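With one protein chain held back, the other chains of the complex are shown just where they sit.
Let's turn to chain A:
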């Protein structure tokens, strides 16, 4: 099966310059992007599978001696291409703040406690149907200094590879009904409100495990279409 990568879908992404997000002001390129053809260099990409994932990598609540504090959750979904077909055996990396809104990253100085039982980093590989599943705790909102009283909505960072260099994606997953969406220039940098909503996971009773944890569903669509679609 060979894949093509139409450019039309790229309009879902934010522009590089989004003035409300101050970090973009000196980091967004000013010259026009050069449009290049899709050669073997773009149509190939790293292939990482199960060998990169350890036993507790997908369960962020079991990486230490004790259990982390906070609300235990299950985050699950499917990775699909632009035809809606599963992307199997592809690596997903995630990272997040703890329940108090604090990252273990050395640079994070937010005045909220670290949790000795929570690192906040995970990996897993999608199955044959493109499914993945993480167990973690719900991350807290955290302040950042973009503007006065700036807070990030609760989110989990996702990093995915897909079928080629062109399908590589780094994004963030949000939680339904967060009151901070309207004030967050990173979320709002996505021009199309419908595209923005695709980053909001949905509460899912089928994913929810009785007496144990709420479940959220988050499907991810990466670049790529079948070069020779089968007509039904």
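Going forward, a residue touches a chain if its C-beta (ideal position, glycine included) is under 8 Å from a C-beta of that chain, and two chains touch if they have at least 3 such contacts; residues count from 1.
Please note the rule applied: contacts and distances are computed from a predicted model.
> Looking at what's absent rather than what's present, what does UniProt name the missing chain, "Fe-S metabolism protein SufE", "Heterotetrameric sarcosine oxidase delta subunit", "Protocatechuate 3,4-dioxygenase subunit alpha" or "Xanthine dehydrogenase YagT iron-sulfur-binding subunit"?
Result for the unshown chain: "Protocatechuate 3,4-dioxygenase subunit alpha".
> Which one touches the absent chain: A:95, A:132 or A:216?
From the options A:95, A:132 or A:216, the contact with the absent chain belongs to A:95.
> List the chain A residues touching the unshown chain?
2, 5, 7, 9-10, 12-16, 18, 21-31, 33-48, 51-52, 54, 80-84, 93-95, 97, 103-108, 119-122, 157, 159, 164-166, 168-172, 186-187, 189-190, 194-196, 198-199, 219-223
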